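Every protein chain except one is present and positioned as in the full complex.
Up next is chain A:
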Amino acid sequence: MGNKIALLMSRKILILSQAYLETTTDAVCQWLDYYQVPFLRLNGEDLFQWESLDAIPQNEDIAAVWYRRKVFQFPSKYSLKKEHTPTNYTLKRFLIDEFNGLHSLLFHTIDRQKWLNDPVIEDNLNKLHVLMLAKEYGLQIPFTEVVTRKTSVVALLEQHPELIVKPLGECIMVEDENDTKFKMLTVVVNASNLHRMPDQFFPSMVQEKVEKKYEVRAFYLDGAFYSMAIFSQNNQKTKDDFRNYDQERPNRTVPYQLPADVEGKLRKVMQELHFGTGSIDLMVDRHGAYYFLEVNPAGQFGMVSFPCNYYLEKKMAQVLSKAYLYEKEIHQ
């Protein structure tokens, strides 16, 4: 019995993250240190040191899991020599799948209810599905359609003066042969640039372009919302997408309180998705109407926490330590 208690006492918080460029994880770990809550930070990079499947954290040792990131990049010795060949891309994709095959074993070895977010849903999140879900729960979303022909776009432009094209999946960085990186951003389609569009194209998501007054990024944690307004309207450069950061005239980022009914609907979406945490992007138009845009379950919350003085890293550590203390209690 003594052994059993000792074993249960050793339950830890498991943090899945990466070794580099993770100040958010670093800060949460240091808050957990401060609260004297034992944790295990497993960086994706660590998997390259595993000698056996025995290295995988065991369900009975883990009280709760926060899944932040997979890996920053594979160790350099596994980078491919000849760049920019078609095979190269296939091989890269293969290695990513191989890595994921091992990493996602964790989703099955540790009880699903211990995860802050359901990891399987998180890794397979579908943007269109989330938009439909948001609409179902009464949130307004920008008119959204998937089209393959210019004629459909022409028809849509009769109802909406401007459309935007966004990826259905994730934005990517494109590299050219000189390793210059190009960031994929939101593109506006209107009557004046329609001539550049081919008659038929790959299925693409278009949305009505909402004349935004400002954007809202809401960080959701344990039922509560910590929101931030992002004002970029003075700045032509960032008008369509606030990720086009402007160093000299950065966007204003200030604390924001979403209306209770918007929060209520968002909460239902998060519950439906089995997410205990995530970043939600919204847009507010000139008339004050809220448009739901997307959920990012592994959202970088440092960019909300610091400007608004929300101490979200501390709050995350508190939520994790609550789970740890609860587990400790029920097992003693």
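One rule holds for everything that comes next: contacts are C-beta pairs under 8 Å (C-beta built on N, C-alpha and C of every residue); 3 or more make two chains touch, one makes a residue touch a chain; residues count from 1.
The rule is simple: contacts and distances are computed from a predicted model.
S.K.: Among "PaaI family thioesterase", "SPASM domain peptide maturase of grasp-with-spasm system", "IclR family transcriptional regulator" or "Cation/acetate symporter ActP", find the name that the UniProt record gives to the complex chain excluded from display.
M.R.: Listed in its UniProt record, the absent chain's protein name reads "SPASM domain peptide maturase of grasp-with-spasm system".
S.K.: Looking at A:33, A:111 or A:175, which residue reaches the missing chain?
M.R.: A:33
S.K.: Among A:24, A:207 or A:253, choose the residue that contacts the chain missing from this document, as touch is defined above.
M.R.: A:253
S.K.: Just name the one of A:42, A:125, A:308 or A:323 that touches the chain not displayed here.
M.R.: Considering all chains, including the one not shown, the answer is A:308.
S.K.: Name every residue on chain A in touch with the hidden partner chain.
M.R.: Interface residues of chain A facing the absent chain: 26-27, 30-31, 33-34, 229, 231, 234, 249-250, 252-259, 306-311, 314, 317.
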